[in-house]
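Before I ask anything, let me first share the structure, which is written out below as structure tokens.
A single protein chain has been removed from this complex, and every other one stays in its place.
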Amino acid sequence: MEIELDYSSIEKRLGVTRRTFLKFCTGVAASLGLSSQSAIAMANAIADPKKRPPVIWLHGQECTGPTESLLRSEQPSMEHLILDLISLDYHQTLDAGAGHSVEHIKKQSMLENKGKYLLVIEGAIPIKDKGIYCKIAGETMLDLTLEAAEHAAAIVAFGSCASWGGVQSASPNPTGATGAPQVLKDKTVVTIPGCPPNPANFIGTVLYFVTYGKLPPIDAEGRPKWAYGRLVHENCYRRPHFDAGRFATEFGDDGHKKGYCLYKLGCKGPETYNNCPSLEYNNVGGNVWPIGVGHPCFGCSEKGVGFEKAMFNELSDVKTHTPPNMFPAIEVRESSSGISTGAAALTGVAIGAAVGATAMGARKLDQQEKDQS
Amino acid sequence: MSAHQALGGRIFTKPFLVLLLIFVVGLVFMVERFSSGMGAVSNLNGGFAWGIWVVFDVVVGTAFACGGYALAFMVYVFNKGQYHPLVRPAVLASLLGYALGGFGAFFDMGRFWQFYEIFIPGNWNFNSVMLEVGLCVAVYIIILALEFAPAVLEKFGMHGLLKSLNKVLFFLIALGVLLPTMHQSSLGSLLIAMGHKVHPLWQVDHMQPVLALISALIMGFSIVIFEASTSAVGFSRKSEASLLAKMRQVIIGLLSTFLIVRLLVLLVQGKLGLIFAADFASLMILLETALFAIPLVILLSPERSSRGSQLLIAAMCMLMAGSLYRFDAFLLTFNPGPGYSYFPSAAEIMITLGVVAFEIMAYLILVKTLPVLHREERAL
Partner (left out) sequence: MKRRDFLKATLGGTAATLCATSVEARPNLEPAPQAVGMLFDSTLCVGCKACVSKCKEVNDMPPVIDGDKTTWDSARDLSDQTLNVIKVYRDGNATTKDSEVDGYCFEKRSCMHCVDPGCVSVCPCTAMRQDKVTGIVTHHPDVCIGCRNCMVGCPYNVPQFEYNKLFGQIRKCELCNQPGVERINKGQMTGCAEACPTGSTLFGPREALLEEARRRMQLKPGELYRYPMGDITRPYNYHEKIVPTYKQHIWGEKEAGGTSVMHISSVSFDKLGMPPLEERSAASIAESVQHSVYSFMALPALALAGLTYTVRKNTRDHDEGDDQ
């Protein structure tokens, strides 16, 4: 595909150089596991202002962590890119306006872009007592979500709270906090869990949507496979220590100082699916991500692990094993010998010779006896 | 004048040269075993720690060498003097069989340079069947050598020594009957401690020594018949069928006892059904039982058992039956657990064949040079 677009307009619009822009597209395509062709398709999609999808962004029960982390993402002028790449029609944190006017714009946009807009949900949705524990503009989050989801082209649940309820849903869960996929049972909801989630996982997913008009392949939990396909444990740089049985047993002990495996400190990497070991966090660099700075992974992006299991005292269930190669099966032995052709032939010859000799001997004996009589 | 004579004649006959060739090939692998270790030549593994070196050379081999034992029993205990002519060749075959069984055990001994540790009383573990087997076999080899010594002494005219040996010979013979009784039964007892690894059809617990002993005696008598027949054929000597035929009552007794005990044990242990399980083990036990039963059919007919050829076939069947019984229990149906398998390597087989070839060569040389075989004109 040829790049026919005039990049000068993009440079002006996004405030980045052409080179930086293409580098970004290629980087995103690569992290999505797509080819360089896709990077160009992506660049074309972004450069085309007509393709910018309108976005409705709802906040429920949460700390605004996902938005905050997205704002701090370090790609060149990321917020510019994102804000210009999509047409952010409604976002409770970022909207300059407030009150009835904003709510009005939202309703209008949803009506105008029926079936075309992208719905992003951030935060949990309380469903207890008809959802009265979270209201925006007099309406419950539950109703707002159902309303916005009705005609959305795609729905993305951003952050752990939106993905399954997050910290609010931890026991005893007084408000009945629930994730978007559970509320919108008949809709496909892409989840980008994490507390806070890695903005790169969100941007990549959205760019995929912008480029191809559909959502990337997802797993049973609604997570894009390109970002959540592997356990933290699988790519963890401390994995060799785990395999060699070298563990830190206390914060600050000798093993901890030496960078040993944090499993015994309750690291949930072995049961948490995320790409933290490869992406680290927010492009700070220098191995900055929880395990990198010596803290066990607490499983923020894994339902049933983060906010559920004790952070340090409870050990994780290791889920890495794809048993065939890693472990010998019960019936596999170190050495066992099959039958070789030579050995089989020798055995045959030996037994055959014994039987043959007996037959010959018997004949001769008969002969002798006949001669004697 | 001795009742025995050396056969004389050429030593390097054609069969001898074939045997020599087999021995030389075996020797190459023997050298390799003692330069590179057992793993280099054998297929032994963690589950099958005992391969054909133990099972053929020792367990089957010494049963093959029970001719001397069986005859000593007949001649000296049951006072059947007419079998005397067969004793000396049988003792020679036994001596060679046992000596080479011991030799074979040496190949199999993982720490051969420490073999003497088993002879140090301080090390003895009196619970061990292996200890009994090891010591018994070692002593029996010496006894057999002494029992055979008269042939050598006669040859070299050492009559003084011969006379004094003859004075204690009765005690040696008594020991020569006791020792095989002990270790041949113990070779069966070795299986008890292997527990579940031995197939239920062969794991007869308390009856192991009984079955092992009876089958060893059967094989002992068979080998006497076999030797006499082959020397009749090979050296064109007069057939001793008439003499051999007289053993049939004893062999019939042994065969039927074996079969009855075997079936009764399986009946009592409730394992009879396994015989018809239509698997490898059931095939093996049927084959084994058939090989025990065929000679019984032959020997029960006086007409058949007067013929040398039928006797030879019966003997061969019994030898195969006894061997198969041992092979089945120790190797063929032996199951140390899922995943383990064993079939001897070509090198392993060649070493065993080399040992056997050596044994036959030594026998041929010795009967030709020493007064072993009975004088023809005195033969019955």
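We just call them A and B in the order they show up, numbering each chain from 1.
Simple rule for what comes next: a residue touches a chain if its C-beta (ideal position, glycine included) is under 8 Å from a C-beta of that chain, and two chains touch if they have at least 3 such contacts.
For clarity, every value in this text was computed on a predicted model and none was experimentally measured.
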Hidden partner interface residues of chain B, rising order: 3, 34-40, 42, 44-47, 49-50, 75-79, 81, 84, 108-115, 117-118, 120, 123-132, 134, 166, 169-171, 173-175, 177-178, 181-182, 185-186, 189-190, 192-197, 205-206, 208-209, 336-340
Residues belonging to chain A that touch the chain removed from view: 242-245, 247, 249, 263-264, 270, 310, 313-315, 317-318, 320-321, 323-324, 326-335
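Rule of thumb we're sticking to: only the chains that are shown with their structure count from here on.
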Whole-Å gap between the CA centroids of chain A and chain B: 71
Footprint of chain B on chain A - complex, ascending: 330-340, 342-344, 346-347, 350, 354-355, 358, 361-366, 368-369, 372
Sites on chain B touched by chain A in the complex: 43, 45-48, 229-230, 232-233, 239, 241, 307-310, 312-313, 316, 320, 337-346, 348-350, 353
